[in-house]
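Dropping a structure here in C-alpha cells format, bear with me for questions.
With one protein chain held back, the other chains of the complex are shown just where they sit.
Each chain carries a letter (A and B) given by its place in the written order, and its residues are counted from 1.
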Amino acid sequence: MEELKNKVRELLKAGTVQAVIGYRAGSDEKTARVAFVRQPDEADGLILDPRCTDNLAVYLLKPEVKLLGKLAIVARPTTARTILQLASENQLADGQVIVLGVSADGKAVVELASFEALEKFVGQVPAGLTEEEKVLLAKIEGMSREERWAFWQSEFARCIKCYACRAACPMCYCSRCIVESNQPQWIPVSPHDEGNLEWHLVRAMHLAGRCLNCGFCAKACPMGIPLNLLTQRLAEEAKAAFGAVAGGSATGEYALSMFKADDKEGFIR
Amino acid sequence: MAETRLIRKDALTKLFEKTRQSGRRILAPKAKGEQAFFEEVTSFGEVCLDHVQTRSSAKEAVFPKCEALLRYKFGDKGAVSYDEKPFEPPVTVVFGTRPCDARSLAALRAVFNWDTPDKFYLEREARTTIISVSCTKADSDCFCTSVGGGPGDTAGSDILLTPVSDKEYLAEILTEKGQAIVALAPELFATAGGAQKEPHLAKVAVQFDVNELAKTIPVTFNDEKVWQEQSLACLGCGTCAYVCPTCACFDIQDEANRQGGVRLRCWDSCGFSLFTLHTSGHNPRHVQSQRWRQRVMHKFSYYLERQGMLGCVGCGRCSRACPVDMNLVEHLKELALHGRNG
Partner (left out) sequence: MAVATSNIPNIYKPYLMRIEKVTVEAPGVRTFRLVFTNPEEAEKFTFQAGQFAEYSSFGDGESTFCIASSPTRKGYVECTFRQAGRVTSGLASKDVGDVIGFRGPYGNTFPLEAWEGKNIVFVAGGIALPPMRCVIWNVLDLRDKYKDVTILYGARTVADLVYKDELAEWDARPDVRLVTTVDPGGETPDWKGQIGFVPAVVEKAAPSAENSIAVVCGPPIMIKFTLPVLSKLGFKPENIFTTLENRMKCGVGKCGRCNVGKTYVCKDGPVFTFAQVKELPPEY
C-alpha cells in the first residue's frame, strides 16, 4: 500500500501526470469509491483492498476526467485488460495513460507506462470466470431452451431502461448510442417487454467478445438484473468460435468486425 | 379521522385474501437476491418486510415506468383518428411502503396536479390505497428525519402499521380509503388498548438542518468547483432518478406501425446529457456537474420555491443504488458547509 502511495506522490510531484485515478474509502466499511488524486498529499487517502472492485477504466474516456490532464490509473487485472481492449479499439494511445498495475493478490504495484508492459502484465494473470460465475452460468446452461427464455424474459421485464448498464460499462463509449438514433428508431425507447428485449440483445451482441467481465453493469443495474451473465456467456462463445479473448493485447483484432477471406463460415464470403 | 386498532400479523393473510377478493391488486415488497422490489403479490406469504428499504420505490403504482397517453389509428389520405377507451387503471393497494415513500406522493402530486391536472397520475392515485409499515430499523443512508419525516410518520398513508410485538401491529387508520380496507374484514381489527408505537420505532438521527440547507444551497450555485468535484465520479447513469420516489421527469415517445400507434410516457432523468439537448446541438446543461447541480437544486431549492415542499423524503435509495457510491447526505452536508462559509 505504501508502495502505491509513494508511486502516486512521485508521479504527481514530478508532474508526470496531473491526476491519478484510484480507490478511497466509501460510505461504509464495505464500500470503496473512486478517488481522483491531484495533490501529492491526497495520496494518503488511497486504499487498496478487496473492496476495490470497480472497473476504474470507465473514467478514462469521460470528458470531465480527461480535462484533469494526463492520467495515471490504479489497475487491477480486469482494469488493465480493459485498457488494452480500449487500446485495441483505438480509444487510447500508447503512453496516454500510466497504469499502476496491481497484482492479483493486491500486494505488488508496478508502473506500466507502455502497452507492451501492460500486455506482459496481464499475460501473467489468467483471465476467465470465477468459480462462482461458472456455477451461475452452468445453472442457466442447464435450463431447457424454454426455461432459459422464460428466465431472461422475467429478468428483462424488470428493466426500466435507465441504461445504467451502459453508463457503467467501460466498453460502451460511443458518443451516440444506437438506442439514441431515432431516424429510424432501431430500438424502442420505452421500457416495455419488446423494447427491453431488443435493448438487452443489442447490448449483449455489441459486447460479444469485447466484455472484460468486470461486472460493473450488473452492479449498476438498479433492478438487479444479472446482465453480466449474458456478456460472459458470449465471451465464451467468441473464444470458442474465434479464439478471441478480450483485453490480451493492444493490437488485437476484434473477431466480430473483421473480415477474412478464409472465414470458416460460407455466408460471409 | 384517525382510529387506532390492533391487527395480528397472522391476520394479514386473511386481509390479503379479502383485499384480493374485493378486486384490488396488491403491490408489496418481494425479495430478489439481496434486494426487495415492489411487485404484484397474490398472498401475504410472498411479502418480504425484512429490508430497511426496497430498491425501487412504490411510485410505479401511480406513475408507471411506461404508460400510454394516447392511441391513434391511421386512415386513408393522411387521416388520423383516436382510439379512445376510458382510462381505468387497476384499483390497487400498495402494502409495505415505508413512511418516507408514503410522503413522496405529496411531492409527485405537487407536480402532476399543478395548474393543468394530469389525468393519468390523478386517476391512479385516486385508486391507490397506501398501507405503510413503520420502520423499526434504519441504515446509514436513511435521513427521513432530516427532511421532515420520521420512521412512524403518518403523512400520505391510508393505514400505518407499526409492529408493537412479535405478533401484532398497531394499525392507524388514517383516511376513508384506509377505512374501506378495514371494512373488508373488520373482525381482524381489535381495539388498541394502550399500545404505543414510539418505543418500537427506529432511531434516525437528524443529519443536517434542512432550513439552513435551503438558504445555503442557492449561494453555492455559481461555485462551479464544488459541483465539479462532487460530480467527477458521476457516470450520468440516472439510477438515482429511477429509484427515487419523487423524481417525476418523463419523456414522451411515439411507437407506431402502418395501422396506428401509441404515445407513451416513460421515466427520464435530468442526469442524462440528452435530457436538455436542443436539435441545434446547443445544450443548456452540457456537463455532468450542471446536471448534478440541477438534481440537487431541484429537490432542495426549486421544489421549495415552486411546490412549497421539499422534493426529497430521505429514503436514501439514491445513495444505496449509486454504482459509484455518491452519497447524497455527504454531499448535502458539504454544500451546507460551503454555503455557510460563503
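To be clear about the criterion, contacts are C-beta pairs under 8 Å (C-beta built on N, C-alpha and C of every residue); 3 or more make two chains touch, one makes a residue touch a chain.
These numbers were taken from a predicted model, which means no experiment stands behind them.
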item	value
Visible contact partners (per top-of-document touch definition) of the missing chain	A, B
Of B:L6, B:V111, B:L213 or B:C322, the residue in touch with the unshown chain	B:V111
Among B:C270, B:V296, B:C322 or B:L335, residue touching the chain not depicted	B:C270
Of B:V80, B:A183, B:A205 or B:L337, the one touching the omitted chain in the full complex	B:V80
Residue numbers in chain A that touch the chain omitted from display	182-183, 185
Touch residues of chain B, complete complex, unshown partner	22-24, 69-70, 72, 74, 77-82, 86-88, 91, 111-112, 114-120, 122-123, 126-127, 221, 248-254, 256, 261, 263, 265, 268, 270, 275-280, 282, 284-285, 290, 294, 297-298, 301-302, 305-306
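The rule is short, and it goes like this: only the chains that are shown with their structure count from here on.
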item	value
Chain A and chain B, separation of their C-alpha mean positions in angstrom	32
Chain A residues within the chain B interface of the complex	26-28, 31-34, 36, 54, 58-59, 62-65, 158, 160-164, 166-168, 180, 185, 188-192, 216, 219-220, 222-224
Contacting residues of chain B [partner chain A, same complex]	32-33, 35, 37, 55-56, 65-66, 140-141, 228, 231-233, 235-239, 241-243, 251, 253, 255, 264, 266-267, 269, 274, 287-289, 319, 321, 323-327, 330
